[in-house]
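With one protein chain held back, the other chains of the complex are shown just where they sit.
The block that comes next holds chain A.
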Amino acid sequence: MSWVHLMIVLPLLFAVLIPLLYKAFPRIHTGWFVLVVPVVIFGYLATYLPMLANGETALYEIPWIPYLDINFTVFVDGLGLIFALIISGIGALVIIYSIYYLSKAREALHNFYVYLMMFMGAMLGVVLSDNMIVLYLFWELTSISSFLLIAYWYQRKQSRFGAQKAMLITVLGGFAMLASIIMIHNITGTFSIREVIAQSDLLVQHDLFLPAMLLLLLGAFTKSAQFPFHIWLPDAMEAPTPISAYLHSATMVKAGIYLVARFTPAFGGTPEWFWIVTFVGLFTLIWGSLNAVKQRDLKGLLAFSTISQLGLIMSLLGMGSAALYFNPGDQGVQLHAYAVLAAVFHLINHSTFKGSLFMVVGIVDHETGTRDMRKLGGLMTIMPVSFTLAVIGSLSMAGLPPFNGFISKEMFFTGTLNAANLDIFNMATYGAIIPIVAWVASVFTFIYSIILVYRTFLGKYQPERLEKKAHEAPLGMLIPPSILGFLVLAIFFFPNVIGDYALKPMVASIIPSAAGVFDDYTISWWHGFVPELFMTMAVVALGLILFATLNRWIGLYNHMPQWMHLNNWFKHGLSGMERGSHKVIDWHMTGYIRDYLMYIFITIILIVGGSYFMLNDFTLYTDNLASINLFEIVLALVLLGSTVLVMATRSRLTAVVSVGVLGYVVALFFIILRAPDLALTQLAIETVSVALYLLCFYHLPKLKGRGEEEGEKFKVGNFIIALGIGSLVTLLALSVNGYNLFEPISTYYGDSYDLAGAANMVNAILADFRAFDTFLEIFVVAIAALGVYALVRLRLEKRGGTDESQ
């Protein structure tokens, strides 16, 4: 157990205390207690930063199920640690924000913080685990906690719907990922990610490489809301805004990015990985930005913008994976690993500016009562601080100086231009698409960033359409976004602090061969008049023109064909599956016990008979058989006769009596077969049973409209099944006769007289050697007796004794 392990489980352990704290200190907002957790984690993990800057890593292991190669191993390297710092850092800010956002009088705070802590622990586990199975467990826990948080206001139908949708899609991806993990284990024989990466050559040549890769990417794409799985993210915006800021923009949706980055050294350098990751990312980028423009809800706009930005990061990781194709030391490594540098840089920047934007939108929602941009406007003078923060966040998102988004956006353009010049993986033909798509998407990113600020804070103030009188938010709500806004500026002016401590170790984790190639590289915002700068200028120019003419072309969105709305696909698919499973269930769950029994019997015949047939195991032993005399033949015939009579008779009385005869014949067989005790017991019990049968039978009232002598038609189908079962048992009995797997243990009981003082071995077993079993058997009989008593008595009391006469 190391301190890092403790940091992962700390939120989960603390979650247990939250309900107690909530009850014990109703006057203090529970959030203040919870705040301690991320602060401690952040503080502790930050001490690892200098170690990483020196290019070192740390590994701690707790054996969990060593037998299955499943151990709780934490691996602290650049990639994992920076993610963990983002998770705990943004987590702390979000908790401060939530203290002011969620009223302690009205909301179920204990639930909220328990879910939040559950998420935080799970997310830390995802990014710090080295064992894939452990990673998977934490991965699913993030899906579950996300579900609970989206449905936090579960009274709302939309919340429940959004939560269900997010859960279905992300858990589907989780299962795919589990399948992929098992495949990877089959190929490499290990669950450790580091060891998988070490065997990367073996992995990419294996037959299962492609399915394993596709399933892994399915997990990553569903989690990171990549097209066409992005549809859950806009509906997840039903969650409280602190959650949207935390899970659905800064951390959880980046788990997919993390997964892709983490497995890049294992799968990267192959054309399949390059193509899929790059182009899914690019398509998500442009799809998200196009859709963001038409949103009217502020959070909807931010959701699609998040989708778009995640696509951007994803595509950069895809482009950067080309670096693995080259030998270490080649020019190509640095050229393409640059895209990875841009990816991780933008990832951090996105967490800062998108986090602050979400918080600002939450403030607007909180203070005006609406997020509908048609009702908002002119809030600049009323909410000056929020306005400033929104401008900082939006312009950073649009990629303008002096904000951090500008630098990473320029690096993104550089990455696309590098990828366009790639002459491997058939890229020579299609390379030019990449910068064009990137540029077009950036234009729309610029437009929606402007829309966000303009529609909310500029324009005409419409107090009559707002539910509340707008005013600036309390200081506590402004502090967290201000910190993030400050970071947006600080990173622009001092990018190399973050570059040395965070970005370079991260790149070294993702592209191992690029470790050290950026040592002398310094990030700067000014490179001279390079193509990237002209691209940004063109984005601004075209973006402003399009924004000015927005009303003329926004109507085009209404012409989007119906089939392009992926939500319809999801809805119809879901209801179709529900109908389908209803049909299947209705078809076989008839409500008749007879049918269920039939399923069971048929299954027995198929499985037992089938394995019999396949193993060809039937043997008939004819030597050493016991002799038969006439008496036994007569008994057998009586047994047969009474059995047939039970089946064939239409009279109840005959059936009961026949079963009685049957029981007595069995008792006689016991005598022949050297079992006097059994015969005695059987005789006694059979007598009581028949009496009981007849007693019940006698008491049964006659049914109206139906004679007492009722019976049933002979059912051929039932009989065939019964015959199948019967023959199977006969076959089984015949085959078993010859087998003697090991020495019988029954000779032990030959000493019963010496050991227990009993001449009768059977009695000695029951009353002495296995007395405890007999005791429990009596227990069963007692329970049955109690049941019978209750059944007979209960109704009499309930009906007030009216049935006493019966």
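Methods note: a contact is a pair of C-beta atoms (placed from the backbone, for glycine too) under 8 Å apart; a residue touches a chain by one contact, two chains touch by 3 or more; residues count from 1.
Convention: contacts and distances are computed from a predicted model.
Visitor: So which of "3-oxoacid CoA-transferase subunit B", "Sulfide dehydrogenase (Flavoprotein) subunit SudB", "Multicomponent Na+:H+ antiporter subunit C" or "Cytochrome c" is the UniProt name of the chain that got left out?
Guide: Per the UniProt record, that chain is "Multicomponent Na+:H+ antiporter subunit C".
Visitor: Among A:Y44, A:F547 or A:F669, single out the residue that touches the unshown chain.
Guide: Only one of A:Y44, A:F547 or A:F669 touches the chain omitted from view, namely A:F669.
Visitor: Can you tell me which of A:M1, A:L68, A:L597 or A:V634 touches the chain that was removed from the display?
Guide: A:L597
Visitor: Touching the missing chain, which residues of chain A?
Guide: The list for chain A reads 591-594, 597-598, 601, 620-621, 625-628, 632-633, 636, 639-640, 643-644, 646-647, 652, 655-656, 659, 662-663, 666, 669-670, 672-678, 681-682, 685, 688-689, 692-693, 696-697, 699-701, 703-704, 710, 712, 715, 718-719, 721-723, 725-727, 729-730, 733-734, 736-737, 744-746, 749-750, 752-753, 759-762, 765-766, 770, 773-774, 777, 780-781, 783-785, 787-788, 791-792, 795, 806.
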